[in-house]
Structure formats: C-alpha cells, structure tokens
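Excluded from the complex is one protein chain; the other protein chains are retained at their positions.
And now, subunit A:
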C-alpha cells in the first residue's frame, strides 16, 4: 500500500512489518514488553509529516476521536 508521501512507501513497509509482528506475537498475547519499532517509526513519521505539510493536508491539531463527542447522544 502506498504512503501519501511518494518517497515514504519503503519506510512505511518496514515499519508496518515490524508493527504487525509485534502486534500479533507480543501485544495480543498480553506481553507488555516495549514495542521494538520506535526507530523505524521515527524515520517513517518524519518522512510522512513532510509530505503532509507539502500537500497541506488538514490533520494538525485534530483531537483524538474528536467527532465522537458530538455523537455521544445520537
């Protein structure tokens, strides 16, 4: 799957592989050892943030689960 930053797809792939392995083999099994993917994530994240700024994608300052509050009483 491509990244929004054309040059970030390979970094994304490496991070995804690391995360998927950690998620299935550690997290889901209740193993609370630290996620080994932080360095890979940092490289990937830096690349993506640059692309987001260049493309002016409006994700800055969006609250986590923001719209959920409006839907609380629907």
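Keep in mind that, in the parts below, a contact is a pair of C-beta atoms (placed from the backbone, for glycine too) under 8 Å apart; a residue touches a chain by one contact, two chains touch by 3 or more; residues count from 1.
The rule is short, and it goes like this: contacts and distances are computed from a predicted model.
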| item | value |
| --- | --- |
| Chain excluded from display, named as in UniProt, from "Mediator of RNA polymerase II transcription subunit 18", "Phosphatidylinositol glycan anchor biosynthesis class U protein-like", "Sodium/hydrogen exchanger" or "PRELI domain containing 1b" | "PRELI domain containing 1b" |
| Subunit A residues that touch the omitted chain in the full complex | 1-5, 8, 12-13, 15-17, 19-21, 23-25, 27-28, 30, 32, 35, 41, 44-45, 48, 52, 57-59, 62, 64-68, 70-71, 73-74 |
